[in-house]
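So, chain A:
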Amino acid sequence: MSDKTGTLAIARIVGRVRQAGPALVFGFLFLALWESAVRGFDLKPYFLAAPSKIFEQFVKNASRIWEASAVSGGNALIGLLVGTVLGVAMSFVLSRYKFLGELITPLAIALNAIPIFVLVAVLNNMYSITSEIPRRVMVTLVVYFIVLVNVAKGLTQVRSTHVELMKSYAASDFQILRKVRVPNAVPFLFTALKIAAPASVITAFVSEYFGGLQNGLGSRITSNIANAKNAAAWAYVLGACLLGLAFYIVSIILESVTRRGEAK
Partner candidate 1 sequence: MSALEVLAASKIFNQGTTKQVDALVDVSLTVQPGEFVSLIGPSGCGKSTLLRLIANLLEPTTGSVSVNKKTAAQARLDQDYGMAFQQAGLFDWRTVSKNIELPLELKGWEKSRRETRAKEMLELVKLPEFADLYPWQLSGGMQQRIAIARALASHPPLLLMDEPFGALDEMTREYMQGELLRICGETSTTVVFVTHSIPEAVYLSNRVVVMSPRPGRITKVIEVGLGATRNEDTRAAEGFFKGITAVREALRGTHAEHAAANAVRGVEDR
Partner candidate 2 sequence: MLARRIAYRSSMFVVAIASVVALWELYKVVGPQDGGKLFGVSILPRANDTAMPHIWSMLSRYGRPEVRGSDTKIWSVVLSGAFFSLRLSLVGFFLGTTIGVGLAVLMSRFRVVQRGLLPYLVMSQTVPLIALAPLVVSWGGKLEIGSFVWPRWLSASILGTFLAFFPIAVGTLRGLASAPAAALELMESYAASWKQTLFKLKFPAAVPYMVPALKLGASGSVIGVVVAEISTGLKGGIGRLIIEYAREATGDPAKVFTAVFGAAALGITMSGLVALSDVVLMRNRPKESST
């Protein structure tokens, strides 16, 4: 690697850091204010725990937090993968049979409005309550609809001039699908993933509140609160936030990897 690209890369990093300046300052100020407020006002632990205590508990419970994250994260990941595959598959069907689209769209819109995760209560009954399956099915459902709506939009909302051009080449529907619709739909897929990835973590999380196996992050938080160990509970919350962030960052990385060289 030549010297020039090296300095260019460093300049870019410095530029980014400078851009991030106010955000970092704000974050730091916020934590400092939090810490001093807890100490200064002698806030009771059941209200707010000091950042220092939270960090302490985080480090102390690190391995347990990791285990719980693995469980919640695992459910989220499985649901994310299966939901994406099913969503993409169904969107192809939808783009082929327009009538199905007319049927499913109002349903998807309505589902968007309701707290769909309450279905876990139903799923727990349909499956064994002691398995992770209800949670995975729930995540799959949530991801499925997000991916379905977005990818279907990508497959159908192509520029009419492109379709007209292909038709003038006497291209078959399948060729149009391959050469025009699918490439058009790819950015829509990644938009969906950026929404679905954090949604999968949140859903996996919330599903744990409905009873069943108590080995995920959600249940740990409630049990710590029940035992008046609030700082520890906050530490698990931190773990959950990191998990959600990780999923989101991965989806962004995936998007940028596939979109290199594309016009923004």
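Per the selection procedure, all candidates are chains of the complex that A comes from, given by their letters.
Keep in mind that, in the parts below, a contact is a pair of C-beta atoms (placed from the backbone, for glycine too) under 8 Å apart; a residue touches a chain by one contact, two chains touch by 3 or more; residues count from 1.
What you are looking at is a predicted structure, and each value in this text was computed from that prediction instead of being measured.
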### Pick from 1 or 2, the complex member that touches chain A
2
### Task
Please give the residue numbers of chain A that touch candidate 2 in the complex, ascending.
19-23, 25-27, 44, 46-47, 102-107, 110, 112-115, 117-119, 121-128, 131, 133, 137, 156-157, 197-198, 201-202, 205-206, 209-211, 217-218, 221-222, 225, 230, 233-234, 236-237, 240-241, 243-245, 247-248
